[in-house]
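Here the complex is missing a single protein chain, while all its other protein chains stay put.
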Amino acid sequence: MDNKPKLSELEEDLLGELFNLGVGRAANSLSKMVNQEVKLSVPHVKFVGQQEMEDYLGSNSQICAVGQVMHGPFDAQSLLLFPEKSSMEVVRKMLGEHLSDELIAEMQQEALTEIGNIVLNACIGAISNSMKKIITVELPHFFLDTPNRLLSDYLTTENDVVLLITIDMTLSESEVTGYMAFILGPFSLQKLQKSLQEILSGIG
Amino acid sequence: MSAYTSFLEQTELIEKLLISLNSGLILLDKDENVIFVNKWVIDSCPEIDSAIPQQKFLDIFPELKSGRVYEAIVNAGINGFPSIVSNALNRHPFPFYNPIKLIKSNDLQKSERIFQAIHIVPIGLSRQSNYCAIFINDVSPSVMREDALKKQVEKKQLAVRELDQQKKLFEAGPSVVFKLDYRDGYPVEYVSPNLYEQFFYHAEDIIDNNFHFMDFIHADDVRGYQDHILVNIETDVDHFEQEYRIIDGQGGIRWVNDFTTVIRKEDGQISYFHGYLIDVSEHKLIEKQIKKQAFYDSLTSLPNRRMLTERLNQDISRARRHKFYNALLFMDLDNFKYINDSLGHGVGDELLVEVAKRITDRIRLEDMAARIGGDEFVIVLSELDKDMEQAAVKGQIIADSLRAKLSASYSIRGNELHTSPSIGVVIFPRPGDESQKIIQNADTAMYHAKAAGRNDVRFFTEEMQLAADNRLHLEKNLRMAVTNQELCLVYQPQVAKGGEVLACESLVRWIKDNKIISPADFIPVAEETGIIIDIGEWVVQESCRQFKAWQQLHLKNAIQHIAVNISPKQFRDSNFIQFVENTLRYHQMEPSELELEITEGIVIADVEDTIEKMKQLKAMGVRLAMDDFGTGYSSLSYLKNLPLDVLKIDQSFIRDASKDPNDKAIVSTIISMAKHLKMVTVAEGIEEKSVLNHLSREGCSIFQGYYISKPITGEEFSNFLKSWDGSLLF
Partner (left out) sequence: MSEKQPTVLIVDDSKVSRMMIKAQINALHPDWNIIEAGGGYEALELADNSDIDYFSVDVNMPEMDGLELIERLQPGHPTKAMALLTANIQEDIIKKAMRLGAACFHKPITEEVIKKMTDYFSG
């Protein structure tokens, strides 16, 4: 069965724009928090299957993930993902270069959880605002696992799709690539599409 | 019961639970009023009192206005999304402290706040959440280990900073730090900025152009540098030190002390060199100076005895190895003491400096001249020849030329001075030779040079060695000869043309252990050692006594005067004139009854002085004769200035005078010259009648020799006088 979603170009465009808004706001928050320039940009938004997802993330290396479940016009498991090395780098840049590896490791989980919380909240918030609908979000959870195991927890059926958003993060002269993922059931996807179409017609 | 009340009841319940969980709870309504805080919050926060209904969150916690917590609160209000504020990124947003600490003191520092993990959760059923709950957890305990880790980190940082400071301090000083790549020529990876100050190269240039360290090392030291490194590396020594020269940015040569550490990779392979250099040129200079002082004579800058000995030992070994012969010259200046005494040490010193200079000018580069004492110099001539005789010849040549050079006049502080060296030469090495022995032998040889009349070169041979030994022995005995009355005089008559016995010459003999020792054997020694003064005095005295004794006999052939030989040293003696005067008076002799015979040599040594003394003696009335005339290397011009009465022609001319045309001519000349100068000639050593006749015909006045009589004792002389018949002469 063909899993490829059928969002139109414009719909995808809008989605991208929404995520742009979201990460932009998140970057603002992060910047203020760590007193450094933080830049976030969204180069890609695309729908992928599990295999492709693993291709992006690397099937055997560990990734750090922060997940928040969202409910609203559509339901999804939202995730912010960093390959482990990148996540260490992000945390190190945010906490300060001078700290020892042990300290960084200890605080890594907490720091990433908050970062994930900020980014996901902002993106979901942007979506919520433009849809003018209520979305509820649960408290974030932290995972450190291989993509394979992570996804198999969430992708329960073959028909589940992953909306993968690539995020480029620049802070303090290092560039890190992370990902945001929204894992949607097929019904949720349809609902999402519908909501997007509503927004588009509002612009006209 | 309003929903509000039941909610509060519920929260009380919740609160009880919360206390057991050690967490704080702040409840806000949608207008950001704080409607509830739990006991934990009250106990932990000094700024809150218990019931604070209807106070704005920011009024209670104004410092949180621009922070993450408030942002999350607002967000919760807008979106209804929960947020976490991590302890990692926000350490102490709320002014909460450990309640126990708070009881102790109200005034706690911000750094003493508890570490906080905060959850901000909107509570409500709809999007317009009615409440916002803020949960605060004290995560300090888990942070204590963090603190320890932090301390560790700080310590490390401090250490790094200190090291950095030390590095900066170090690099500001004279040590130039370097890092060299372990590759051919050792490319310079890093060199500290003070390189310019120390060695006039720009550090950036060196590093940028990847110069090789070896390029800076003095050509002569390159090999040594490399070898030193290799040796150390091979023996796994990773820290080493060496000294070598480098060329600095101005082209100057600088001595440096290099401390290098070898840095290895984990597998033991050499990664690079790390080290530093210090300029020790000045230090080296001082070292050199000290060395110089220990080995060099401060006045003349020639090597001193110590250095000579070392050099000599080296030369002996080398000569034995390569089988060639060297020469050692032992030299002293003939009248240095006199110059020093009469003109002062200043002049004496300058003279020595000039002498040293002339010596070094003359000798070759491979030779060494040393000053070993007052006016004593030793010169080592290296590698003269593989044949001993040839070496001797070469040595002679050099020694002679040295002698000539040093005899030339000196101009010191306006004085024109003359001195000359006596040089003793030893050819070495011979079996058993060692440095002291060689010097000793050369000294002995020099002695002989002096004895031979100075300004001379003499060689040391085995015979000389023996003679030296004998001579020492002789000297000892000779000193006692006068006191032991071992000396006696014999007399040889001098006969005039007419046949009458005019005078006699007294000659000294030494009888020791029933053996007669000839004057030729002991007079030179006596002269050299100064014993001659005593002997000479005795001779003069005894001669006068004897003369007087003969006079008392009133013999028919009484002589007119007695001739006594005076040695150079005796003549030079400042008391001499006085002594003569005293002796004459003592023995009640007429001055004209005493004839003093002095050799040509005495005159040559110091013409001025001689003439002066002779004039004085003449003034006294004493007769003066010049002995061995014709044998000295003198010019005839002075002859006219000498107040001489007699010229004694040396027997070497007389012996063959009748046969050898040359001798004949010389004798003739002397006689005629003497006549012109109004001097009387005495011919010595006449052994044949023909000679006597010949000389008589030539015009010679007085005759002496075996033909007439051999030298005889005083008593025998008396008899001789009694029985002499002059007519039998011719």
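A and B are the chain letters, set down in written order, and residue numbers restart from 1 in every chain.
As a convention for this text, a residue touches a chain if its C-beta (ideal position, glycine included) is under 8 Å from a C-beta of that chain, and two chains touch if they have at least 3 such contacts.
This structure is a prediction, so every number in the text was calculated from the model and none was measured.
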Chains in view touching the one left out: A
Touching residue (missing chain; options A:Ala126, A:Leu155 or A:Ala181): A:Ala126
Touching residues on chain A - with respect to the absent chain: 9-10, 13-14, 16-17, 20-25, 27-28, 31, 37-43, 126, 129-130, 200, 203-204
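Basically, only the chains that are shown with their structure count from here on.
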Distance from chain B to chain A - Cα centre to Cα centre, in angstrom: 86
List of chain B residues in touch with chain A within their complex: 66, 68, 71, 75, 78-90, 117, 119, 121, 126-127, 146, 149-150, 152-153, 156-157
Interface residues, chain A side, partner chain B - complex: 29, 32-34, 91, 94-95, 98-100, 102-103, 106-108, 110-111, 113-115, 117-118, 121, 124-125, 128, 134-140
